[in-house]
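What you see is the complex with one protein chain gone and the rest in place.
Labels run A, B and C following the written order; every chain starts at residue 1.
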């Protein structure tokens, strides 16, 4: 069936070896006018080199302040079927395992009530249902909750859908239950997720180890990253097997052929703290100097494993550039045992939010509030003790805000006595 | 002879192995009331834990806007002989060699007309004559210029007394004539030195090599640091002599006993760019990767020497913390041949000053003006081309001020055409 | 009971959150949760994880356009039903993972995937270019300077060879964001593709007071370029264009300030970021190319520039060295020299922390 709009430019994107989203949309377009008009609108964007969507209005499901991104096209005259084209963010199950049963049901709902197009997944982690009309929002929500046991994710100034790496489900290095932590946060803070009451968005991301496969440190207001505080477990036999060429280095990530590992060059020399030694027979790690960067473990997964006294490092404040510039997460809790019922963590989160809600300005991310008011204010509000692990270096400017409580007489002088000592 | 004031606290500073400034002042105090009252005033400062000097008024010699720091004591009732206690900054000869003849003359002048106390030298480099009265300023100046061929140094918002390391006078590593450059700047810019016309102070410092023995990179608005752009000269014989223990490593800086140099550990591994290799016989340096840090040369001064195609790197903007925080110098000219008559350098300096005088706010150091207006403005004003050597990293924020000249249509839109394409 | 449009509160369920994760775990995952001992990549895109119990799980990772139709998802389900007991997962970078619990099931799965045209390219593991994290672009958002899906497709086509192989010195993570909001979190990527505007917004004075909250617009500007201004009878704003760095944040707050411009907009490329704490600390990506015009439908200049950077890196870096680690070793002067990219004023930072990026040492290479 020929489609309504000519799409010569988009057609170019049907070529080449990578799966083509154009070809994929086209097959839906044959039966769904929404997808058909989307193609037309997109072709026009390619011609103009400008997008054709207007700002979204406030649309959503009753009682929720987020989860739906309203979107209207600026040429409904030409593309009436995408005049409304709202997306719904559906909260993904932690680490994104699915049964085909639930996926098929989701497809059925979306075939019927939406564009038939999705993003699997959005950058935050949600299942993105791309494009529907306002009147379909409630029915879809009803079916999601009733038939699939699924709920919407976050948008607006609320807690955003937390996400995590695959963790213990299929990774040998996970030091924490990333899924369970994500589920716990999501469930405990449903209200915060659905009803915007923060100064701005707030994101949690959880990785099982410092490899950080969910990029938590770069894009979560609160990053939970698994770590350990005892010793790396060593199987010396296996170390020798790597050196002897019996095991493939780095689990095959650099080629699956067997080859002798040059342990000095590939491991010892790349250890950031130089805390390892290889005497030709045994590998020695000075664990007290190890900063748990994972490199040696990554290279010799069958010989080295994280320790057993596991927990997490908590960092806060990561974000994209708007307004004050991008930030990476900063360590505020070097180590916390992350075990159910996660009470200590909840207390921390709630103190953090109370402070941010009290002090944060409109559209100010947590990291920016901390920048503006200082780390001290944050640590005091969350009752954390300052620790050198929180900084790369102590301050190098002398602009110290001394605490008047520690100064004899506080901030006050005795001007009269001063002028008796010092004549003007 | 007993001194007028009791100084029990200062007396404590006559003990101990380091030369005592108290003992030194005391011997002058026996014949000079100014030094005697200085001791009394200082003892009172020790009691109060507060200094006893007031702000200086504008005092100086006729026609000069700097060179004298006015100072008045805040208890002239108790210490009348230091009621006035101005210092004079005398421009030191570059790298601070003296004949005893000139020093003795200086002492005679200062014995007669001042406190008899000096600082050899002030942090900027001047000879500091510590403490005299207003009426002595002109006579001292007269004698300095007539009898010693000496002149005052800088203070206030002018060019400050330039200074430099010992350089070619007694160092084998100097890549430039530090004294001559310092002398040239000082003489060429006498007007700028004596007559404040800048937004704030401006300092030049010149080191012969990247060891930077005059700390130019930390405290000069314009730092001139010698370097080379060809190859490190190697005497392989001497390298072997170090390894063989025939020569003392690091010129004896770590102990003067002969010992075999562990060239791998002490040199190769510490080379920041890892551009050296030692095969047991010969040392190979990949000079194209060398960043001329000096370490290997420092450790093996008899084997390695800087190259022969020498010149300087120019950095700008170093300063102490007030107002915007301390800055180190930033590279703006990676390499310049610094040979008499230094025309290229003069042109650079004059363009830099013109720009700073035009744009700089009152009490804004050059580095702060650059911070405020951007490096681009500085480079354009000084007609320098951007170079990756000017940065540790290119920008990581996306806040790029694109040049409208490069944008089709500049900064203007065609709102009508836009709204034809995009309906509101 | 079906949905009743006249009584949306009837039987309403809210705040149930997502299904509990383990509901969807395949049995081998559930049984070996937390017991995995080691893994190995058998060939690009194919992993085995071995449990302390002796159990094994084989994973086949396939690339996907992140934009998936229900048809394609159903096709994925067909495959998962046939080979994987009805389970499938997505990775954090939008690849699809099919898992089987026995080696004998692996080859049939791979054959099946390969039989379906180019929908299911196998790869994305180890020292490869895996899928490009990206954003909406012209498919859905209102602020983009560029498309997302089309550029990703064009780049992945060109780098396809690196997706299904392990020939690079290390992982290369490419991301794309269509505006400075950086939803693709491109700020810490080995190679980042960023949509940029280059003209200050124009102001529709007659609309501003009706459609915008002026104080919010003013507060939205990172460089304080916006001031309130009366224009004729309208309460409006003015923009100090010299202070504008084209972030579009004011447009997000106010539709009467359009910023997009077909000829002005385009792409900036950034390099050397990373997220992992492996060896070196996480790093931001730094500006490599200040501007490349939008060239739909296949953005050839962008694609070729990325390829050039990637290939110089591939030939010059040492094993394990991420792009940023490689550049740190060779120095930015060499990066620009080797890639032939031009170093310009735009590369020298002039925002808040600018002075921390300037070279404050005489150490550099000629």
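Methods note: a residue touches a chain if its C-beta (ideal position, glycine included) is under 8 Å from a C-beta of that chain, and two chains touch if they have at least 3 such contacts.
Source: prediction; values computed, not measured.
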{"item": "Chain not shown, its touching partners among those shown", "value": "A, B, C"}
{"item": "Option touching the unshown chain, where B:217, B:263, B:290 or B:314 are the choices", "value": "B:217"}
{"item": "Residue among B:4, B:240, B:302 or B:421 that touches the chain left out of view", "value": "B:302"}
{"item": "Chain not shown: contacting residue from B:143, B:221 or B:287", "value": "B:143"}
{"item": "Positions on chain A where the hidden chain makes contact", "value": "210, 212, 217, 225, 227, 229, 272-273, 288-293, 313, 315, 327-331, 334-335, 367, 371, 374-376, 379, 386-404, 406-413, 415, 418, 422, 424"}
{"item": "For chain C, the residues touching the chain missing from this view", "value": "277, 281-282, 352-353, 355-356, 360-363"}
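Just so we're on the same page, only the chains that are shown with their structure count from here on.
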{"item": "Whole-Å gap between the CA centroids of chain A and chain C", "value": "12"}
{"item": "Junction residues of chain A - those touching two or more other chains", "value": "48, 50, 52, 54, 321, 325-326"}
{"item": "Junction residues of chain C - those touching two or more other chains", "value": "180, 182, 187, 222, 247, 255, 261, 263, 284, 351-353"}
